[in-house]
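Comments concern the structure below.
Every protein chain except one is present and positioned as in the full complex.
Just so it is clear, A and B label the chains in written order, and each chain counts residues from 1 on its own.
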Amino acid sequence: MKFITEFRRSELAEGLISQIHRQSKTSVKFMEFCGGHTVTIFRYGIRQVLPSTIEMVSGPGCPICVTANADLDKAITLAQIPDVIITTFGDMLKVPGSHSSLQKVKADGADVRIVYSTMDALKIAERNPTKSVVFLGIGFETTAPTIAASILQAEKKISNYYVLSLHKLCPPVLRAILDSGEVKLDGLICPGHVSAIIGSHPWEFIARDYGIPCVVSGFEPLDILQGVDMLVAQIENGESKVEIAYRRGVRPEGNQQALKLMEQVFEPCPAQWRGIGEVLNSGLKLREEYQHFDAELAFDIDPGPTYEPKGCVCGDILRGVKTPIDCRLFGKLCTPGHPVGPCMVSSEGSCSAHYLYGGGFEG
Amino acid sequence: MKDKILLAHGSGGKQAHELVEKSFLKAFANPFLAKLDDSAVFDLSGRLAFTTDSYVVSPIFFPGGDIGKLAVCGTVNDLAMSGAKPLYLSLSFIIEEGLPQGELNEIVDSAQKAAQEAGVKIVTGDTKVVHQGSADKLFINTAGVGIIPEGVDISGGNARPGDKVILSGAIGDHGIAVLSQREGLSFSTQLKSDCAPLDSLVAEMLKASPNIHCLRDPTRGGLATSLNELAKQSKVSIRIEEEKLPVREEVLAACEMLGFDPLYVANEGKLVAIVPAEGADKVLKAMRGNHYGKGAAIIGEVGAEHPGRVVMKTCLGTSRIIDMLVGDLLPRIC
Partner (left out) sequence: MCLAIPALIKSIEGKEAEVEIGGITRRISLWLTPEAKVGDYALVHTGYAINVLDQEEAEETLRLLEEIAGMAEEEG
């Protein structure tokens, strides 16, 4: 058991597909919250094998895409401060802010380094004691505990390490989307790796208060198909509950140690989501005891007024109200080579997935 | 203290001459170069293939090779992809001051070894030394000429519907081997770059069947980019099957970790051939008989519909479009 190829077996996929076809009677709209799910769905052409009764819409589960321009501008401004080394996950490099991107300021001489892990960022801080090393804290509940751990590792040892905390929390934004009433959902595929940390309980309000069936899924093609199959079963049985399809990776109670570290270092705060606006308690800021790691407090950042690209409907796409093909810029003015909005930049953005993997293409 | 390359080594004066004699003449020893004239003079007849390329790989030493071997193999392969027998190469070294003399020697030796294997001579070259920070240790610029045998007509525009697509072996080795050495990403692997001269492989393929339509080495941008180029140049579609693609376990694992698709990862010792269906098995057999084509496989075929489009049949039996690589391949977390 290596936990990867076992979950790509085509004969098992065929079984699930035919069971879904047999059981799905009601026309439904399911949202895959998570961009990772969107990528698997497109990469394996899963929409092509689902019955016409099932419509899949992508949700706001791409941390890069939902980062507001004002926050991107802060990161880009930080990068331009002398003697600052920006360390970041590769995803952030190309995302356009109001006026520039990390990639562009890097070309102008800013020291921007791509890392795989905060462990690597800490090493860079240790090796460059005369510089300030800022880590761009992007990501949901999956990533936030790893940033918290990096701060605890740096505490009392590394004094030139800072974090720009742009973390976002998933359950509050889902509530905001559902409350807006703009999209009517019949089922939700919940993010597997966020749930590895927070467990399945935090999704229960969706099943209980909104009557929407939820299934926590993994990221292999069989995981997604199993998630869809379980949603269909709930729909046809008239149920709405939270189930875990990804049982090898997710426990109902989540990862208590990760949650403890996250809570020790961060506290909830309001956060700006692109296309959605400010959502209460959906962000994370450093607690007072750890404020000396806060890049926003350590540096004087004034990125000035923000600017939103004209005609870009990323915001509507993130709320599941529009699809990329509804956007006038899609595939014409906005391509992965010349992205206008973040959903085209991030490899798990809905627009990028549609563009690269030929959304709706029937081969 | 170890010897280092200094600005004086690029001055054209005494130290420059010493460097040429000690490092280059000795290693590349051949009568053309030994004359030390301003240009190499030689006779050639027939249809010529002529190519140029620059090498800026970082780090300059990587598992399975270095920038010297890469420069020679890359240039040889560009010639071979036209069906040419590679003959003569030029090598220009742009050196950042401070490069240890020992490292330069090692790179020159490995360039010579690759040249010897490919049966090419390095007949001319140049050295410049630039200030710290003006280059990243060492850049190499090359040119190469070769002769195309009679009856061979290979071009990216020659693919025809019904042709078979053959890949010479597992993809992604070079890109992942180089990446494993980068700051901030470090992981260890036994994986080596596939960097190799492919002239002998091409010669054997042509012997098996001179009627090869297209050849391309999927370097930067990976297999996906090469296939897109071929589909566009030939105004055809190409359909490949995911299950037939050879990919090493280590490459798959690194790709899973960093969020890459092996289709976009660079190769330096692989080629993709498009050949008429009737000759495909013969070519495939010849490839498998060569050291650098042991893992060859037919991975798909050429179609007429949707000219310019590359489509892959996934392991679920569905289809997806394969586009060119856009921008840089960046590791991602989400």
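The definition used in the following text is that contacts are C-beta pairs under 8 Å (C-beta built on N, C-alpha and C of every residue); 3 or more make two chains touch, one makes a residue touch a chain.
For clarity, every value in this text was computed on a predicted model and none was experimentally measured.
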Given that one chain is not shown, what are the shown chains it touches? A, B
Out of A:98, A:117, A:281 or A:306, which touches the unshown chain? A:117
Chain not shown: contacting residue from B:10, B:259, B:279 or B:293: B:259
List the residues of subunit A that touch the chain left out of this view. 1-4, 6-7, 11-12, 14-16, 18-19, 22, 34-36, 61-63, 89, 116-120, 139-140, 142-143, 145-146, 149, 152-153, 191, 193-194, 196-197, 222, 226, 229, 245, 247-251, 255, 257-258, 261, 348
Residue by residue, what part of subunit B touches the chain that was omitted? 180, 186-191, 248-250, 252-254, 256-257, 259, 332-334
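Going forward, only the chains that are shown with their structure count from here on.
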In their complex, what parts of subunit A are in touch with subunit B? 4, 8, 10, 13-14, 35-36, 42-46, 48-49, 62-64, 87, 89-91, 93-94, 113-116, 120-121, 124, 139, 143, 221, 335-337, 346-348, 355-358, 361-363
Touch list for subunit B against partner subunit A, complex: 183-186, 256-259, 311, 313-321, 323, 326-328, 330-334
